[in-house]
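Omission of a single protein chain aside, the complex is shown with its protein chains in their original locations.
And then chain A:
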Amino acid sequence: MTRGRSPQRAARRRLTVFRAVVLGLVGLFFLVPLVSMLDFSTRSLRTGGRTGAAWAKLVTDPLLSGAIVTSVVLAVLTVVLMVVLLVPTMIWVRLRVPWAARPLEFLCLLPLTVPPLVIVVGLKNVVLWLNYLLGDTPYILALLYVVLVLPYAYRALDAGLSAIDVTTLAEAARSLGAGWATVIVRVVVPNLTTALLSAAFISIALVLGEFTFASLLNYDTLQVAINLQSKSDAQESIAASLASILFAAVLLVILSVVSGGRRRRSATAAVRTTAVTTGTPAPTTPASAGRKRR
């Protein structure tokens, strides 16, 4: 038996080593540029030591700090619009108009197939109208960004909706007295939190990284500002890039922690349930015993 096991153990060890090597290489691939960016953005070019001047400029430079605020507000606006537009629509289609599911999917995935450049050129006239109606504000971009994030948000929400039996849950809630609004707000949405979070985070990451729309329509968002700044102050633009990458990474970590936590909860739950004797009636409590006697 021991003879049979040791080659297996060796194979397992080889696999572990292989995994570590792959993980290390991939890690280096990602880490080296990041570390270089950190190194470059904190280097003091005159004295040769370290300085946080470039990072401080993220807040003090009006162009950059203004652009950061614009981008963050845009991200929030986009997420709000996306949620308001997509969540009720998708739930409603699932529950009441299932035949519209395919057309809706097609419509939502369509932006993926059209290059951003084409979208911008096509929408230029619409934006002019929006400028005329709403004033010349960069927040108009949120309306375009909703279209941009549609495919990704749709995919995330669709996965979430597929994971729960929406129809049965809705019917159960309705039989208990819930109207359609209550069904959506109190039954379906609470069970979509992970999907909603991932749709939101993907949208935020996309908006923070978007360049084409903003640049061609002449609005100073974060990426546009970084690009402008790189021509005058390379260190500052690198600091801004690194900051936005780190921010997106933090979002993703939060997402995986949240969804991982959910999975863990149900996993431990599954372990616990096996310990519970399935289906056997509980020992009769005094109250129910009293009822039986009556």
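The definition used in the following text is that contacts are C-beta pairs under 8 Å (C-beta built on N, C-alpha and C of every residue); 3 or more make two chains touch, one makes a residue touch a chain; residues count from 1.
Here is the rule we use: contacts and distances are computed from a predicted model.
Chemist: Of the candidate names "N(6)-L-threonylcarbamoyladenine synthase", "ABC-type quaternary amine transporter", "(2Fe-2S)-binding protein" or "Succinate dehydrogenase subunit D", which one corresponds to the UniProt protein name of the undepicted chain?
Modeler: From the choices "N(6)-L-threonylcarbamoyladenine synthase", "ABC-type quaternary amine transporter", "(2Fe-2S)-binding protein" or "Succinate dehydrogenase subunit D", the unshown chain carries the UniProt name "ABC-type quaternary amine transporter".
Chemist: One chain isn't shown here. Among A:A11, A:V32, A:V59 or A:L176, which residue touches it?
Modeler: Residue touching the chain left out of view: A:L176.
Chemist: With respect to the chain omitted from the figure, which of A:V187, A:A205, A:A225 or A:A239 is a touching residue?
Modeler: Selected residue, touching the omitted chain: A:V187.
Chemist: Since one chain has been left out of the picture, which residues of chain A touch it in the full complex?
Modeler: 164-165, 168-169, 171-179, 182, 187, 190-191, 193, 265-266, 269-270, 272-273, 276, 278-282, 284-285, 287-288, 291-292
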